[in-house]
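Only one protein chain is missing from this complex, and each of the others stays in its spot.
Coming up: chain A.
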Amino acid sequence: MNIGVLIKQVPDMEKVKFNSERGLIDRKSAGTEINPFDLNALEAAIQLREMTDGKVTAISMGPPSAEEALREAIARGADEGFLISDKHFGGADTKATAHTLSAAIKKLGGFTLIIAGEKTVDGDTGQVGAETADYLNIPHVSYVSHIQAVNLDNIQVISDIWSGRYLKEMALPGLLTVTKNINTPRLPSFKRKMAARKAEINKLTFEDLKEYIALEECGLKGSPTWVNKIEVPPTATRKGKIIRNDTETAVNLLVELFKEMKVMEG
């Protein structure tokens, strides 16, 4: 089975600095990594490949530096990586991103399954997966926490919707977005790391995709939404009461609180 995995390079959230006075994000303050949710998408793809044979292709739209993320994807088990990069693709919102990714997927052709993460930790929208499916005119299932069975024609998955879990069957080709609970991503092996260092990262520019997408549909121009302003709210803290190593006092205080809040049943 030929599987495409959508991965995005994001700033390392543990290290990014946010300036709440000036409303700024200092992206330079942090290194970059593969969006943590996309590691689960990649792992799901690798496990499917191990079951069914075939190929895993990591696809990312981003600046030239996103090549690093694709290299890491190869180190973690992807067979190849495609970087979709062009100055015309910059400033894309979810619509333009999904449209461009779908153009690349059509251009590469031959995928039976596309897997995306649930959301990115920077854009944080969780929209690109389902929107890409729509541009590709294929079905999608979101919030997949388990892959139950797969054959050449369809795949059975568990989708977590509301407080319920549904067993869904999707015809292939189709797209899944997966949650962090689907698996635990493997770490790169030493051997794969070496291979990744030498691997060729394929590039696609607007020129390569122009059969599938118009210039006005890419990047900033193709983005119907725009950021008018950002605010960095100060981190919320509460000045609470702290009780140290005194169970009796602590428990009494809690009972008082429960009474006051009327949370005790009966």
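Here, contacts are C-beta pairs under 8 Å (C-beta built on N, C-alpha and C of every residue); 3 or more make two chains touch, one makes a residue touch a chain; residues count from 1.
The rule is simple: contacts and distances are computed from a predicted model.
Novice: There's a gap in the complex where one chain should be. From "3-isopropylmalate dehydratase", "Potassium-transporting ATPase KdpC subunit", "tRNA N6-adenosine threonylcarbamoyltransferase" or "Electron transfer flavoprotein alpha subunit apoprotein", what does UniProt name that chain?
Specialist: So the chain that does not appear here would be "Electron transfer flavoprotein alpha subunit apoprotein", according to UniProt.
Novice: Just name the one of A:Asn2, A:Ser60, A:Thr94 or A:Thr112 that touches the chain not displayed here.
Specialist: A:Thr94
Novice: Taking the entire complex into account, which one of A:Ile59, A:Ile138 or A:Leu204 touches the absent chain?
Specialist: Of the listed residues, the one touching the omitted chain is A:Ile138.
Novice: Which parts of chain A face the unshown chain closely enough to count as touching?
Specialist: So the residues of chain A touching the missing chain come out as 13, 16, 18, 23, 25, 37, 93-95, 98, 118, 121-131, 133-135, 138-143, 145, 156, 158, 160-171, 174, 177, 179-181, 184, 223-233, 236-238, 240-248, 250-255, 257-258, 261, 263-266.
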